[in-house]
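Rest of the complex left out; these chains stay put.
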Amino acid sequence: MPITPDQQAEIDAQRSEAHQTLRATSPGMEKHLYQAHEVLDHGLIRVIDYMGDDNAITQAARVSYGKGTKKVSNDTGLIRYLMRHWHSTPFEMCEVKFHVKLPVFVARQWIRHRTANVNEYSARYSILDREFYIPEPDQLAAQSTINNQGRGETLEGKEAQAVLDMLRDDATRSYDHYEEMLSDDGKKGLARELARMNLPANVYTQWYWKVDLHNLFHFLRLRADAHAQYEIRVYAEKMCEITADWVPAAYGAFEDYRLGGANLSAKGIDAIKRMIKGEDMDAEKAGMSAGEWRELLGVLG
Amino acid sequence: MPITPDQQAEIDAQRSEAHQTLRATSPGMEKHLYQAHEVLDHGLIRVIDYMGDDNAITQAARVSYGKGTKKVSNDTGLIRYLMRHWHSTPFEMCEVKFHVKLPVFVARQWIRHRTANVNEYSARYSILDREFYIPEPDQLAAQSTINNQGRGETLEGKEAQAVLDMLRDDATRSYDHYEEMLSDDGKKGLARELARMNLPANVYTQWYWKVDLHNLFHFLRLRADAHAQYEIRVYAEKMCEITADWVPAAYGAFEDYRLGGANLSAKGIDAIKRMIKGEDMDAEKAGMSAGEWRELLGVLG
């Protein structure tokens, strides 16, 4: 359980202090502020701050487009128009800051999204806690035999048990040794910046991560996708829920055009036109590789 | 006068609606929200939204540094430490959104700062207003004779009058023709995206500009500097005042370490060491070009 009573008391204290502001507020987001959403076995995600709401998007678009935009009669329609036509700058007018606790191997994927602001807990400066991600048995998946980057069936029985034992034992031993190296009880004690190298990639770290809504959507499109690794997807899915509460119109457009949408190639469009006309298509007729054709059928499936 | 009674009424309406929020608020910044600060003859700058306060900076730093930071006994000290050691990420945790009305030639300089979000009024989509920047007589400066990128003495008498007349007449005529080209009264009317090309660089545009505090400081260091062009500097100076009200501790550190500070080269440090020892230095002894030496004396002057 990631949240200790002390931490919960601190969250409650933060939530008890309401302030007056003249800024735009999002009632759906105020509900989430500071609250710890538990993710994985020791992870969490919390909203620490936010800027803007659905209205901030249309307000920015109306600066861009002046009086002309009155033709789009309502805000939801305008937001859908902006999303459909890849007008990204109005979505950049909203900003959100999360506090995230996550395993290091997830953090390493996450950080590849560069257009965000990050403050990570420093294991050079401070000592990490004894917390490691150990998958639930139903997430102990075999290597996919058809996709180098995917999971296949779930491990079972002795094999599953052996994996869990190795993960737990190695993490425990590594952390014991980490503490032993650091200890200056009767000895000098290794520098933190060196001792940390003994910790495995399932140790938990934490950070503040701040991003604008356009780049958050980009992150969510890739990481809430079925092809994303489960351990980052669960964070992305939680952020989807939060974002839906924060900016419902923008999230609705994102869901329709990005999460639920698809990109077709020129060849894909051509194939579809012929299918609509009743032609019986296959990969060869479409001029596609087997992979491309399978993916197109997946979209139409 | 840039603010019409209608606009002021709209601002008053925005300022009359207070909301409850659990987010951090900055009382100094709430005062500024939506208020129009007049800049130049028709320009303005307004705070539309903000995220975070001084405390958000130390909070982010404390995630980075964990318990270790308790050694820095107070927040101001920690903020000064972060600024001194170029720890930029905690300052990125604060964000601000401005509405700015500014001449196009100022906008062209401003936009070179790429790490910001921008929504500009589109002259492709909409029609620009008849508003042009005409300098005050005391800003009608001659080309500097020693600096290609600077101003010298102020123009006077007939020369000044001739310049003002040309600026006003050309702007007026260009705008008259802009309207005439656009007009579809008895004719087709030129496309807006083409007609705009007739407008001079002193026409006013406007945009929403959103930036994090670290990048704002970077902008202010360059644009509130004495070497910046006057017409952008007046915007930067107004933003300095606003930022001082928003995050007083961070702004204080910025003022001491950046605005009032200086970068010395290895040669400059060496020269200073010798001056402290009582040596009588000059450019040659310091191994500096005339320009470098003059700049060093400027720092020590």
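The first chain written gets the first letter, and so on, giving A and B; residue counts start at 1 in each chain.
We adopt the following convention: contacts are C-beta pairs under 8 Å (C-beta built on N, C-alpha and C of every residue); 3 or more make two chains touch, one makes a residue touch a chain.
Given the structure is predicted, the values throughout are model-derived calculations rather than measurements.
S.K.: If 2 of the identical protein chains are displayed, how many copies are present in the complete complex?
M.R.: Per the structure file, the complete homomer consists of 4 copies.
Here, only the chains that are shown with their structure count from here on.
S.K.: For chain A and chain B, let me know how many angstrom lie between their CA-based centres, rounded off.
M.R.: Inter-chain centre distance comes to 34 Å.
S.K.: Please give the residue numbers of chain B that touch chain A in the complex, ascending.
M.R.: 14-15, 17-25, 30, 33-34, 48-52, 56, 59-61, 63-68, 89-90, 92-93, 95, 97, 99, 117-122, 125-127, 206-208, 210, 212
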